[in-house]
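Below is one structure, written out as structure tokens; comments come after it.
The complex appears here without one of its protein chains, the remainder shown in place.
And now, chain A:
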Amino acid sequence: MSGPPAVLLAMVVLPATVGCVLALARPRRGAVPIALVTSGLTTVLAFAAALTRPAVSYPFVVGADFALDVDALAALVVPMIATVTFLVLVFSAGNIRESRGRFHGLMLIFAAAALVTATAASIPALLFAWEVMGATSYALIGFWWRDVDRVSAGLTAFITTRTADLGLYVAAGAALAGGTGMALADLPAGQGPWRDVAAAGVVVAALGKAAQLPFSFWLSGAMKGPSPVSALLHSAAMVAMGGYLLLRVEPLLAATGWAGPLTAWVGVLTAVLMGLVALAQRDLKQLLAASTAAQLGFVVLAAGVGAVGGGAAHLVAHASVKALLFLAAGAWLTALGTEDLRQLRGVARRWPVVGVAASVAALALAGIAPLSLWATKDAVLTAALESSPWLYAAGLLAAALSAAYAGKALWAIWRRGARADDTGGVSTLEQAPLVLLAVGAAVLGVLALPPISGMLADALGGHGQVPIVELAVSAVIAAIVLLLMLRLRTPAPRWARRWLGLEAAAQAVVVRPSLTVAHALARFDDHVLDRAVNAVAGSVPVLARSAARVDDHVLDRAVVAVAGRVRRLGHLARAPQTGAIHQYFLQTVAVLAAGAVVWSVYAVMG
């Protein structure tokens, strides 16, 4: 079944074009309604595309098409991306007050890039959208560009994820060499080691975007962007797309034999370690950021163990949860000017709509039954258990940590003792999207429960069965941990607060050495290479001068000397020519006598 390609094209081209125009033209008014209408239309188109499953393809680079295809996986994720974008833009209409043209334009480009990523069926199309997404995230994180630290955080995000993106360039080369062409679906058929190279490249790229270990640190700085940016970046675009890519190439991971387990372990380790990091944070947005990396860990784990259906369900449900929490944090930040958890005390009581919505999301994040992430996470963990009990145990630990950090945030916002010095309010435009997202956060778990889980598993992979026992075990663990958090003070060791020191490590291992090399080479270029060239050039005049000296002092002097000798010879030759006849006779006699002597000697000697 394949619907009209125009739907798919319009879904991508519309937000991209309108976004570019808005970002470049920066109209003083009208940006918000234009963006909302565009995003609304895009959402309609996204649902239409999900229902009709169109595909388009046009010749792009040599030997590879720009191919987009709404397959079953994309059909699940594309409406999610469009809807979350729309809701985030509605919130932004009430939350972002300056440079609205630039902001909404960039957000639309960002969303368009995410939509292309989700539907990409060939490496060039994927890499195209993938890097545009990274660059847009740079511009959005550094949206308030008068603050250098925010721009700098955007730079870190872009460079870190681009480092990982290099994997896709390698994968493209491997696809070309492996004889499969650049269609993503054909990669598992690659020849010999080329298939492994392609898999490795794709995995690295995906781990970078999904902020998995060791790339996680860029997410921390990314919090310096406006909250709506974080909401979109963590839920539906960028980070989520990292996890999504691994789900998309799951057949390739499975085909190599090693990439699946590796991915699974990276995912589950990230879920555990970033869970600890989240638990140690004192700042709400930092806590949420670390939890994003941790939750994406479950998606990555799903891709590694072949539970594509469960992973996709977790991705979609998490989008709703995390978009909501970031928007709520943004609303509080605008109203109170803080995101410190201690300062946010009782904030849920003050704005009950926001508070209740955020609480639903936090409970879902904790894995409380029957909310969404409870079921989706267990769908992933079930598959992990079939693969290895250790993976399952680590996954359960990560789930318990989710309950702990979600509990920490939840109790903080409900604890009595609100500050009274708030300056602003929370507008209706900011509240409305939260309610819708809360519904999503509550009910999207049905994706991982029968009967829908079975349908998803048929379409995507995995088996869709979640044993009741496991569901019960995880629900009980989540509830106990959540209640414990009411009483427990959380440990906050330095290494966890500082995101495992990953950024410092990257600085020390990659950034500073690179800069050192750069400066050393620049000095070499100026002082050695250029000077050598100048020296060679400079030696030419020296040679010329010495040639001139040889010319003046040797050659010319020799010529002059010869001339002098000749003149002296001339003088000598003039001496006998006296003009006196008697002297000529005398000379003649002398010559004849000499001749006679010579002749006689010659005759005698014979």
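Definition applied: a residue touches a chain if its C-beta (ideal position, glycine included) is under 8 Å from a C-beta of that chain, and two chains touch if they have at least 3 such contacts; residues count from 1.
Everything that follows uses one rule, which is that contacts and distances are computed from a predicted model.
Visitor: For the chain that is missing from this picture, which UniProt protein name fits: "Polynucleotide kinase-phosphatase", "NADH dehydrogenase subunit M", "ABC transporter ATP-binding protein" or "Membrane protein"?
Guide: "NADH dehydrogenase subunit M"
Visitor: Among A:A31, A:L140 or A:A172, which residue is in contact with the omitted chain in the full complex?
Guide: Checking the options A:A31, A:L140 or A:A172, the one contacting the hidden chain is A:A172.
Visitor: With respect to the chain omitted from the figure, which of A:F110, A:F158, A:F298 or A:W351 is a touching residue?
Guide: With A:F110, A:F158, A:F298 or A:W351 as choices, the missing chain is touched by A:F158.
Visitor: Among A:V517, A:A548 or A:A594, which one is in touch with the chain left out?
Guide: The missing chain is touched by A:V517.
Visitor: If the hidden chain were put back, which of A:P79, A:G94 or A:P124 would touch it?
Guide: From the options A:P79, A:G94 or A:P124, the contact with the absent chain belongs to A:P124.
Visitor: Decide which residue listed in A:A472, A:V533, A:V554 or A:L586 touches the omitted chain of the complex.
Guide: Of all options in A:A472, A:V533, A:V554 or A:L586, contact with the hidden chain holds for A:V533.
Visitor: Can you name the residues of chain A that touch the chain not displayed here?
Guide: Counting only chain A, the missing chain is touched by 24, 26, 58-63, 124, 127-132, 135, 138, 142, 145-148, 151-152, 155, 158-159, 162-163, 166, 169-170, 172-177, 179, 182, 197, 514-515, 517-519, 521-522, 525, 529-530, 533, 537.
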